[in-house]
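The complex appears here minus one protein chain, its other protein chains still in place.
Then we have chain A:
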Amino acid sequence: MSFMHGNSLVRNLSLSYKMSTCFTFLRHFVKRSVVPFVLRKKGTGLYFTILHKHFSSRTPILFYPNKENVPPIEKIDLDEWKNTMKSSLQEERSSFTTSDDILTATREWIEMCRLLNREVPEHISDQDLKMIAECPSKKSKKKKLKYLYIKEMHKKAKKEKQEKKRAEMDEIEKQKQLGNAEESKNTELTNTFLLPLKNRAWKTEWDWRNAQAMIFGQPLVFDMAYENFMPERDLKNTVCQLLESEGANRKNIDPFHIYFCNLKVDGVYHKELIYRYKEKWDQLLLTTTEKSHVDIFPRERLIYLTADSPNVMTTFRHDKIYIIGSFVDKCSQPRISYANAKRLNIASERLPLDQYLQWEIGNKNLTLDQMMWILLTLKNTGDWEKALKFVPKRKHSGFHNISINSKNFVKDLQKNRLGIKKSFRKLSSNAKGWGTWWKDE
């Protein structure tokens, strides 16, 4: 039945289309209508789809030839929604009435964007709104809005987390009160010879170590001369990183003595640091100075750490003073810190990233806190592999295998050194009994 029907259609078509194309069409049509689940060959499928494209505009009925199989189309009122939408209107308007005031218009625009589930914040302050209205391009507006949106989401998530925690605490409190009588016996202080370590104790310990570092420790200089090279957002990022690295250093077992050099009083950096640290700023155990590092330390002891340097750092030197430029550069102004090192005639070094890591993507600039972790680990262990674990994993695909060889190489070196020592010992024992000279007395 279906075949017959298709055939008659094809006959109609053949009037207006070439025989050859129709033949293939016929072949295919028959195949499809008789065996609907047959797997199509590539070539025939290709023909069919093309023809379908050709015909679909002209003969829509063609594809519902089998009216007995397809359920009859119910009459659906397709324009019903329009009528209901129009009928439920509150007011008639001839055109849109966007406000002429740019701030109101921007606010309305943001509201509409939210209806489209775009990334815009729910609440927006007047100051931010003004900033958005003043952005020159659509893209910059969207960027700013996205930034505010993400900030708002973070805030929300934090609040939720806090509330959840509070609820949990309340629950525990309640249970405690309920089972008060029974638990009172269990919660009695147990007798132990170990003193509990409280936060305050930790802090005293850290302060002690830092105070020691300030007298005897190795200095580490943060060069704060770059405040004019960065936009405000990057500067804030830099201060964040500084805070983090200071924290890491404070809690380390053998901290550096941190210097903030070139820190202008009432400069942007100074203000931002005080804003972040608040009253703790004056209690920090580090040195801040307006002087340059060149004026404080002997030039030959200074080493500027910069990614653009041609010299590779091989070992961590405990007698040198390393300088890190506190500069967040999104790679738009290369070689700035290296130019500084050249200008001041200071030695410069870069981390041996290529030597140890299979570098894949990204630039070789690291954040300040990563630098701090790497330097601290190097200082304490002298192990490059341990230290370079702080390089973000996304930037590389693991350590070189060569590093095993280099380890062996280092071992060989150490062996040789031991050998030298031994021979020296032999020599000296020949001259006089080594280790037993005091026994003679």
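Here, a contact is a pair of C-beta atoms (placed from the backbone, for glycine too) under 8 Å apart; a residue touches a chain by one contact, two chains touch by 3 or more; residues count from 1.
By our rule, contacts and distances are computed from a predicted model.
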* Structure fact -> In UniProt, the chain not displayed here, chosen among "SAGA-associated factor 11", "Guanine nucleotide-binding protein G(I)/G(S)/G(T) subunit beta-3", "AP complex subunit sigma" or "Mitochondrial ribonuclease P catalytic subunit", goes by "Mitochondrial ribonuclease P catalytic subunit"
* To do: Give the residue, chosen from A:M85, A:I215 or A:I361, that touches the chain omitted from the document.
  => A:M85
* Sort through A:D77, A:D126, A:E232 or A:D319 and give me the one touching the missing partner chain. => A:D77
* Asked: Which residues does chain A use to touch the chain missing from this display?
  -> 32-33, 36-37, 42, 45-46, 49-50, 52-54, 56, 60, 62-64, 66, 69-71, 73-74, 76-82, 84-100, 102, 105-106, 108-109, 112-113, 115-117, 137-138, 141, 310, 334-336, 338-340, 342-343
